[in-house]
Structure formats: structure tokens, C-alpha cells
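One protein chain is absent from this view; the other protein chains keep their places.
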Amino acid sequence: MIVIMKMKASESNIDAVITRVKKEGLKVHLSQGEERTIIGIIGDERKLERGALNRMDGVDRVVPVLRPFKLASRDFQPEDTRIPINGHIMGGNKVIVMAGPCSVESMEQVMETARAVKEAGAHLLRGGAFKPRTSPYSFQGMGEEGLKILAAAREETGLHIVTEVMAPEQVDLIAKYANVLQIGTRNMQNYALLNAVGKTNMPVLLKRGMMSTIEELLMSAEYIMSNGNHKVILCERGIRTFEKYTRNTLDINAVPVLKELTHLPVVIDPSHATGKWTLVKAASKAAVAAGADGLIIEVHPNPAEAVSDGEQSLKPHRFMELMTEVRRVAQAVERSI
Amino acid sequence: MIVIMKMKASESNIDAVITRVKKEGLKVHLSQGEERTIIGIIGDERKLERGALNRMDGVDRVVPVLRPFKLASRDFQPEDTRIPINGHIMGGNKVIVMAGPCSVESMEQVMETARAVKEAGAHLLRGGAFKPRTSPYSFQGMGEEGLKILAAAREETGLHIVTEVMAPEQVDLIAKYANVLQIGTRNMQNYALLNAVGKTNMPVLLKRGMMSTIEELLMSAEYIMSNGNHKVILCERGIRTFEKYTRNTLDINAVPVLKELTHLPVVIDPSHATGKWTLVKAASKAAVAAGADGLIIEVHPNPAEAVSDGEQSLKPHRFMELMTEVRRVAQAVERSI
Amino acid sequence: MIVIMKMKASESNIDAVITRVKKEGLKVHLSQGEERTIIGIIGDERKLERGALNRMDGVDRVVPVLRPFKLASRDFQPEDTRIPINGHIMGGNKVIVMAGPCSVESMEQVMETARAVKEAGAHLLRGGAFKPRTSPYSFQGMGEEGLKILAAAREETGLHIVTEVMAPEQVDLIAKYANVLQIGTRNMQNYALLNAVGKTNMPVLLKRGMMSTIEELLMSAEYIMSNGNHKVILCERGIRTFEKYTRNTLDINAVPVLKELTHLPVVIDPSHATGKWTLVKAASKAAVAAGADGLIIEVHPNPAEAVSDGEQSLKPHRFMELMTEVRRVAQAVERSI
Partner (left out) sequence: MIVIMKMKASESNIDAVITRVKKEGLKVHLSQGEERTIIGIIGDERKLERGALNRMDGVDRVVPVLRPFKLASRDFQPEDTRIPINGHIMGGNKVIVMAGPCSVESMEQVMETARAVKEAGAHLLRGGAFKPRTSPYSFQGMGEEGLKILAAAREETGLHIVTEVMAPEQVDLIAKYANVLQIGTRNMQNYALLNAVGKTNMPVLLKRGMMSTIEELLMSAEYIMSNGNHKVILCERGIRTFEKYTRNTLDINAVPVLKELTHLPVVIDPSHATGKWTLVKAASKAAVAAGADGLIIEVHPNPAEAVSDGEQSLKPHRFMELMTEVRRVAQAVERSI
């Protein structure tokens, strides 16, 4: 951490900061500039509360030097994390595709979708049984019945299941049916939930909060990992900006940034990141070209009848077309699907 | 809801939309413009999934006409909601002030703060026993021991307690000690938690998500209210923008906007909304001048030693000064404190 | 400037940075942390191109220590800048109010407005003769004829004129008629224009870009000042965020922040910062409570017929009411109007 003092900071201001830092067992290194004094802190600054230092008299700003995440950091684990799922490796050369409806609505809907996405080459089936909805009056999901439908689809197609868990008390139930636990964008900083999935041994698909920074996403991964579960898959699903034409703005930069900062696999959700089915194919190709390890895509046999997200869901034949085109891009960047 | 068709929409596209709408028991009203056809939907559009319509062939956009919230809407309850707390009325003429430390750290710290804020004229004591922290390595709160300290401070000073609840399973425990349940910004869309506090009979201080729109805040209030608990206090605590000098941007417009849209009381948190103690007084005065019903302010006897939020906490004598100045502004807008 | 090296930076990386810095005549100060090396730069870092350093091998980040503005900085001029306008002082105890229509539409409209705002206590008349409009098909302003109307209104009422200048070649013309030159939000970084008004001797009302940081606003002020004209009035007019209910988000924090960072006067435009006339009064009171030195408000005798900004314009009797209420808030913060 570096403490930048104000121009008018007094000697006693500087001494007070030094005393405070030393109290935590850290060392200081003083540097007297022309206009300001700078105090460098040597040792593991993560022990020190940045806000408290910032609050001391004569302090202008406090700049962290270390990144706040460790387990998730590529500095501490240079090699990529590889997570086996259903015979595939998430985080390896193959681009893993998860597809399916936003909400589980019925056995027929899920079965039809599962068969179609399997045929098109998807590796996992996605579908929500517990749905976080902005309105209490919207469809809230089929609950355990929905989970049973997903399990039946796995039985038939062999596709593993990724589905959302919304509360710590649901973890055990959902773990009985699912293969990958999904944490939704609104729960990225629901720490009780992060701790709960961190105590399982299952792969976790952690969606970035729609207005969370990349660093915060990694800190949420760190929560899960610090509980012992290192099988975290990061998912960029679009962030909230001033642009209104699309539902969210796909932060495509996040792919190479995360590849620099962390060893965890990175997946893109082009459906939420655009909000319009006509844009999903272009966004998927961009994601793979940028280096994403996977895609999670909404597919529905009849989007105009979907109980949620119809607007951004692809029909099966469009998904088939998407897979064909994405496969060619994957090959161009020396990946397979 | 109004469906705006594309310029090139065909007759059969239009017919399909009409058929779809009628299927939900709603009526349509057709309007043929020079360039486009517009289909008005008559009846309670909340039944209809907007996304699904948006997805139909030939549809350009779907515009909702009704606001998605009802219980929270001033259209449906014109008179202000007034919530009695400890002999005061939240949502009445008096501006209610909640003050105290970010985190409960010790009996001494809380007692000293409680006495000071009481003397300065605060009406409630705030303090966190369970703390949502970005890092798993930061102090996570004292838990039940912290709640007991808060209760002891109430015992001595008579100040009621507002404290945060982070998970559904904590609600019962916290309800034993607290008078007002706080939902933090990261949990504004934690629906399991909203449902849980909605089932109590206690006032709920609902903080706006740092990334949430005013409409989403009202939808989260609607979740609590639809469970039977109408004692919801809305709290604007700053939103995330591109500006980096302050921790958040206080959306002061939200005060008069919420006064138009809803009958629920509106509180401002100038500590988080600025992130710097030097800005808290100006933000507090602005809040009261704009019509806020309350303030929630961080006060700490020794901010430079605080385990969290030291940077934005006021020392007791600064808080005293703030109360004096805010009181004058309150009088200028015909309110008392 | 502080250069934070990567964990894996080599000795030769560090040496290269040191050599580069010394080449500019600056000194370095090395600090070896547990995980990383930090290089402090001593001397006027403004000479050094931050991007270039950032680009060197082994460099993780470069953190500026000095603020990039000097003439506008309170560090270099502690006392407030006071700008005399028509017998009043902008930047003194009195809150200066500028009011009038968005666009000059006719002699009658301007005269009626000027008389009304004068009677209500405004100190300057605002009105646009050259209008920056998003659409080339919208009304673009009356041009010089509009300036003549404004001058006629000054003649009758004694109110000085503030009006927008959109291009360097308009400066001379507008300077003939106006008393204060306004730079609009879209032109905050139109450097040719900033240089042009910096070469006049007239007060300049510089509006913050709708998505510009406070630091960028001050850098634009610095452009004007570095040309010799120190009479710069800063104007916060709302920033662009994800919130859609209001046209912009009033960054009320900017008032106390600017009071800390700079000695220049700060004005708020509550009309653009809200976009709805029903919100203007609350925003104006908040602005004055937060410490603003002035207000600039849109008033129109018949907003429903206005050629621009009708939605956010006050009728004269509403403006009168606003002035009465704002005056009381001003007194509460020991200012007059």
C-alpha cells in the first residue's frame, strides 16, 4: 500500500501514519517528493484496513499495491485451472457450450430443447427451476419439480445439468439433481450463498454482477475458493451501462483481462449480454474469438410462448446455425468445440 | 402495453400478435400510422410476458404502459406511509436520524458512540454485527455477540437499533435484538431474503442496489410488501458511475422521484453515497433540503482505528456539528429533527 | 508518479524504468516490498508521459501523485475566486441565479420571461441563440437575431446575459452581445473552443460533460485559464448513468468535492440535471444546501409550446415559488440570494 500525503501534511501527520502502520507489524519506506511525501508500506498490506489509513489527518489517498485476491490470482497459480465436466474439460482447448431454456416450463419443453441442443453439439443443458425475477408477480420457477425434469433430460440425453441456486438452504436440494451450480448476477455478492457453495465439491458457474467490476468478480470467486472449492467458472454476462438499445453491454474486454489476472476458466453468456436473439450469434463468435472457454446460451422451442427471456432465446434451428458458425471461429483460434 | 411493429411487418405478423394477446384474455386496439402499425393492449398487462411479445416476428419494440409495482405505488395509495419507530414517525414531518458505527467492534466503542449520537439528537443507533465484505479476508462482523452489544446500548440510551440481516436464516436471530431490519445494497435483489423479512412484522430499511434503478428498488419493496409487511423504508445510498473521486454518486434526484412514485418513506445514507467524511455534511444538508424523511450516518469515536469504513465515518463532535447545521436546513423546508 | 512493478519483474526491467525517468531530469526512489518493487518518481511528474511508462516491460501500473491541474487547484490558490457580474459577485456569499428560456424564440417570449425572472429575483438572463441539438432536423436557434433579442431584454430589465457559444468563429459575435459565455456539455472537451474563450476577458460558464469526470472538468477549466482568462465558473448539469427515470443524474457530491479541489465558483443546473420540471425545485434546494454558488434554471412562459426543453422548463409562477423556497434554504446555510 502506498500512502500519498497532502501537500500541507505536517511532520506529526506523517509520524502518526508511520506509527499506525508499524502497529500492524508492517514496515514503512519514506519518500520525500517535491510537493508531497509518500509512505510505502512493506509487508502483507491485506492485513491493513485501507479506509482507516485514508481517514488519518494529512492523508490525501491510499493506493493498494497488491491485488486483493490470492487463490484466484494467476500470480500465485500460473497454470490454467481445468475442471472436468461430463468427460469434457472446462478450461482446456475445447470450448464448452451450455444451452437450454431460461426457465424449466414443462417436461416436453425441456426434452425437446435438450434433444435439439445435444444434436447441435452442446455439452451441457442449462435451465432454471428457481428463478430470480424482478417482479414478485412474475413466474418464480417450478422448484423441485423443475429439477426432476432436468434430471430426466440428463437421463435421456446424457447432457449434464447447470442450474441456478438462489439461497444457501437450496444448495443441498439442488446438488442432488445438478452437475454445475450457477450463482446468478444478482447474487454475486450474496456472501452467505458463496460460502455455502464453497463448502460443496461441485463446479460453480459464478456470474458477474451486472454492475460489478472484474476485481469484485474475482473477490467473489475468492470467497468460494477460500471455503475449499476451487472449481469456479467465471461468467461475463453483460454489464449495465447508459446504452439502452441492448439489455446489457457485453464486456468483451473481460475475456483477455481475466485470462491475464486469473487461472480460472471464463465463459460468456451472449443471451443476457445482448438481450436480443438477433445479436446472440455475433456475440458468440466474438466471445470465442476473444478467447472464451465456454458459452451459455438460451434456447427455447417456442420463444414467443416462453415464460421468461423469450426475447433473447434462440429457436433450435438458429442455435444449430450458430454452432456451425462458432465452430469455424473456434478453429480459426485453434480451439475445438 | 404497446406493441410497435417494424416498418416491414406483414399482415400475418400483426395477426399473430393480436391472437397472442387475446389468448391471455386481454383486448387489443389497432392504430395504423404512416410508417408503422401500433397495437395497444387493454387490460392488466402485468399478466403478459413482455419478452415473449418482443420476440414475435415483425415486432420492433414493446413499451409498458403501467408501472410494474402496485402496492408501493402512489397511484394506488396516495397518502404517505407512516411507520412508528420508538415514539417517532418515519414518513411524517420529523426527519429521523440513524447514526452509529459501520461495524460493532466492542462494547466500549458502541457505548461511546451511542451516547454521543443520542446527545447530538439521533433517534436510532445503527451498527453492523454481520458484515457483507468484498473480501473473505476482511473482518466479517462479531455476529450475535455484536447484537448483544447493540441491545445493551439500547438498554442504556433508549435508542432503537437498526442492523443488517444478510441471509434468510439470520432473520429470527436478528429480530430478537433489532428494531429495524436493514437489507444491504448487495442484497437488494436477494429475493429469498426479501421474502423472509416480508414475513416479519418489523420495519425494513431497504437499501437501493448500487447498480439498481429506482424502478427495481420499488420492485424489491413490492416483494417485501407482497408478503404482507408494508413497513418498508427506502434508502438511497449512492449509485455506481464512472466518477472515481467519490466512492459512489449520491442520486439526489431519487428523493423527489420517489416522492412522486411511491408513498413509502425515503432515507439517505450520505456516508456510503460519498465515501469521504469531509463530504458527509454537505450531502446530508442536500438530502434534507430535497425532502428526505431520514438520514443514516456513520459515526465512530476513532475512525482511524475502525475495522471498516473509517474513511467515511464522522467523529462524534463532527456529527454534533452536522446535526446543528442539518437542523437549520430542516427548519427551512418546514421539517423538524 | 509511482511505478508499481509486476511480481515477476526482472532487475533489468527495473533498471530500464529508472533510466527512462532519469532521462527526463527526474529522480527516483526505490522501495522493495515483499512481493513487488515500487519506484517513486521525484520532481514534476507532469513532464512525463504516464502511458509510455505504463508500457514498459515489467510495469504493472503507474499511479500519479500530483493532480494534473495547477491553475484551477486550491492547493495553488487557497482563496476563492470571486467574479464580478453586473454588481454581484459570483463566488461570494450571495447565491447567483440565472434564469430564462432554453431557446430564444421571439421578442415577446424573451421579454415576458425576463420581466418575470427579474421580478422573482434572478440576477442574470439565460437563453440560447445558437443551439446544439442532437438532431439536424430540430430547431437550431435564431442566431444573431436571437442575440439582439437578448440584448434588448438586458436593455429593459438590466439583467446581464449568459448564452452559449458553439464554435471558435462565433466567439467575437457573441461577445458583442453577451456578458457571460457558456460552453455546453457537448463542448467541454472542444479544445479549439476552450482556447478561443480563454483568449477573451469574459466570464465563462463551463458545463461539465455529461459523462466527464470532475478531474476532466477541471482540466478543461485549466485550458481556459492557461490562455490567460481566469474567470471560469464551473457548472454541474447532471451526468449520464444507468438510471432512466430522470434525464440525467445530478451529481450533488460534485459541489463539496469541487469546493475542496478548486477555488473556482460552482453552479448547478437543476433543469438539465433532472429533465423534469416537477423535480427542479427539490434539486435547486439541494444544490444550495450543498454549497453551490449559483443556479441556472430554465423558465418559459408557455412550456407546452417551447421549441426545446419544454419538459424541464418552469412557468414563471413556479419559478417565483422556487425562489421563495430556495431563499429560505440559502439563509439556513448562511447565504443570501
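Order of writing sets the labels: A, B and C. Residues in every chain begin at 1.
Heads up, the rule we're going with is that contacts are C-beta pairs under 8 Å (C-beta built on N, C-alpha and C of every residue); 3 or more make two chains touch, one makes a residue touch a chain.
As the structure is a computational prediction, the values presented were derived from the model and not from experiment.
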{"item": "Which residue of A:A152, A:A175 or A:A286 touches the chain not shown here", "value": "A:A286"}
{"item": "Given C:K8, C:K22 or C:R55, the one touching the chain that is not displayed", "value": "C:R55"}
{"item": "Chain not shown: contacting residue from C:K8, C:R82 or C:R186", "value": "C:R186"}
{"item": "For chain C, the residues touching the chain missing from this view", "value": "20, 46, 49-56, 68, 132-138, 166-170, 186-187, 189-193, 209-212, 216, 219, 222-223, 226, 240, 277, 303-313"}
{"item": "Where the unshown chain meets chain B, residue by residue", "value": "2, 4, 7-8, 29, 31-36, 38, 40-44, 63, 65-66, 75, 240-242, 244"}
{"item": "Residues of chain A in contact with the chain not shown", "value": "211, 213-215, 239, 241-246, 249-257, 259-260, 273-274, 278-279, 281-283, 285-291, 325, 328-329, 331-333"}
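Convention: only the chains that are shown with their structure count from here on.
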{"item": "Computed distance of Cα centres, chain C from chain B, in Å", "value": "30"}
{"item": "Whole-Å gap between the CA centroids of chain A and chain C", "value": "38"}
{"item": "Set of chain C residues in contact with two or more other chains", "value": "211, 241-242, 244"}
